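Structure provided below as structure tokens; questions to follow.
A single protein chain has been omitted from the complex, and every remaining protein chain is retained in its original position.
Moving on, here comes chain A:
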Amino acid sequence: MFYFLIALIAGVTFGLGMAISGMIVPNNVLSFLSIFEGWNASLMVVIGGALLVFLSVYQFGIKNRKQPVLTDNFCVNQNKDVDNRLVIGSIIFGIGWGILGVCPGPVVSSLFLGNSDAYWFVSAMIGGFLLVKLLETNREETVACEVQ
């Protein structure tokens, strides 16, 4: 029960953070990418702020725990290899992100804001997930998680 409550609270906190940080406005992201003209560092401040909390708590409070508070296992990717799939995928993601200034966090946080483009974007993104799934039918999920 608390497991699901935390998932909901963490989601609300995430959506608040995305909106308050200005990242749901594509121009704020695009101006970070615009290194030659009118550069704005807000994206770096956002990631820096997030790391200030997460990196320190993770390294000093979570990493050495045997299990999370409300379930049996940490569900994190154990793969350590920097492979072609990771690099090519990141290049493709960067192209999509650079075209519009929209990535998954901001667009999902915008689903109740009356922006119909957010639905187009999320539908196309899910189409992209499906396409990769269909082309890689034999691939097993790399993150093995216990079923809750």
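Heads up, the rule we're going with is that a residue touches a chain if its C-beta (ideal position, glycine included) is under 8 Å from a C-beta of that chain, and two chains touch if they have at least 3 such contacts; residues count from 1.
Operating definition for what follows: contacts and distances are computed from a predicted model.
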Notebook entry, point to check: Which choice in "Aminomethyltransferase", "Membrane protein", "4Fe-4S ferredoxin-type domain-containing protein" or "Molybdopterin dehydrogenase" gives the name that UniProt lists for the one chain left out?
Noted result: "Membrane protein"
Check: Footprint of the hidden chain on chain A, which residues?
Finding: 2-4, 6-28, 30-31, 33-37, 40-43, 45-55, 57-59, 61-63, 65, 67-77, 79-82, 85-105, 107-118, 120-133, 142-143, 145, 147-148
